[in-house]
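Showing chain A:
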Amino acid sequence: MPPRLNLFTARAVPVLRQSANSSAASRRSFATILNTNRPCAASTGHGLKSGLSASVRTQRRCNSSGSDGQDRPKGPTEDPLPHVSEEAAEVSKIMDKKCDGTPASPELEQGTPISEILQRDKEALKHMPKVMQDQMKRPSGSRSFSTSARRLQPELQGKEFDDASASVVANMISQVNQQATELHPGLKFEVPENLPKTENFRKRYETIVEQFTKLLMQDGKLSKAQNTMAFILDHLRTAPPPNINPRRRLLPGPPAPQLPLNPVLYLTLIVDSVAPLLKLRQQKGIVGGGVSVQVPSPLALRQRRRTAIKWIIDASDKRKDSLFGQRVANELVAVAEGRSGVWEKREQVHKLGVAGRSNLGLVARRR
Partner candidate 1 sequence: MVSSFCWSCLTRLPTAPRAILPPTLTAQRVAAFHSSTPLLAGAKKKGDLPVAKYRQAKSAKMKKKKPVERTRPPAVGERRALRKRIVLSNPNALEVEDMQDLSAENMVDARLRGSILGLPVPMLDQLRAVQAFKPKQGWSIFRRPGTVVRRETLELGRLIDGISAEEGENKGKVVRKIITGVKGSGKSVHMLQAMSMAFTKEWVVITVPEAQDLVIANTAYAPLSDENPNVYVQNDATAALLSRIVTANQKVLSKLTVSQPHPALKTAVKPGMTLEALAKPGIQDPAVAWSVFQALWTELTATAPAAGFEKGFKPRPPMLVTLDNLAHWMKETKYNNIDCKPIHAHDLVFVQHFLSLLKPSTEAGKPSLPNGGLILYATSGSNSPTVYGFEVALQQLAARQAGIKPSSPEFPQPDPYLNADKRVLAVFNDSASTKSPASKDRSLELQTIGGLTRDEAQGFMEYFARSGLLRENITDTWVGEKWSLAGGGVIGELEKLGRRLRVIA
Partner candidate 2 sequence: MVFILGVNFPERNLVKKSLESFFGIGNLTSTRLLARFHIHPTCKVGDLANKQVLDITAALSDMKIENDLRRQYLDNIKRLKETGTYRGRRHALGLPVRGQRTRSQVGLHPYLNISNYDTRGCWSTSLVDVVVGYYTKQEFY
């Protein structure tokens, strides 16, 4: 999150004064108060002023005091609801108001601020204490240090900036804030589009690459299996493109000469092309006599791939290359070219599956 620095959000009039000054507020109902506050927040927060109803706008206008400019720019971090104590004051004013109009509790009792008296009474201005006179003479922003950031904000809030650079910075910040609020509520930068699944560092490899790697793993040595997998992918990348056997085509994809440039896709096509659709379950006790019959059952995608990868790795054991990765890579290319025995295995399973279809009826009958 960027720091919530907002140069325009400071209120010109302190919160407590706002409610105390407006005499009309005391006579309004409790429900109106809540109503006035909420749309204010909504309008300032999201820049949806035009969408507000006219009545709400008029209410807000009579609520706000004269010094509080109506189109005062407010940042998104403006307090949406008044402070709890302010609300309590309003409530108490309504609920247990005395006949003479004095507030019920002493801490809510408030007189006119000195600054206002001084504004209308020129005589008092002359006789005010020396401390205050000094304060008036001295420009208030000249202190070398500040103990209160809050107090300085009213000075910065005005439109006329003495310092040009400060105004530039303020403009830039307000611009960024407005852009951010206009484009994506709550986001500073653009939403990334089309984020690949593999960008998550826990899933940085493709699903099939990961599955293949895990099945290559021997004795729990994942790192070694990853090395082997890298070797296999590199081999697929550099080996000459496969001569596709017309009788055993791979699944539809890019033409064969383009396959090596995308080894992961190449691997996916190979594995998916020889993946069986079903497996044969040996089920006992359907026909009685303790003999088992073969019942075909469908496989999910991951299971299909697993079977195919297992077959490929098993078939590669018969090769004579000294490197494990080399054996598997050669077997993969053999599958792509339709030379491998894995294809026959798949056909065999499918044939048995077709033959065993009749047994599905038995299973259903038993249930």
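Keep in mind how these were chosen: all candidates are chains of the complex that A comes from, given by their letters.
Note that in this section a residue touches a chain if its C-beta (ideal position, glycine included) is under 8 Å from a C-beta of that chain, and two chains touch if they have at least 3 such contacts; residues count from 1.
Since we're looking at a predicted model, the values are computed, not measured.
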- [ ] Check each candidate in turn (1 or 2) and state which touches chain A within the complex.
- [x] 1
Task: Residue numbers on chain A that touch candidate 1, as the complex places them - done: 194, 196-198, 204, 206, 234, 237-241, 260-265, 268, 287-291, 293-294, 320, 322-323, 355-356, 358-359, 361-362
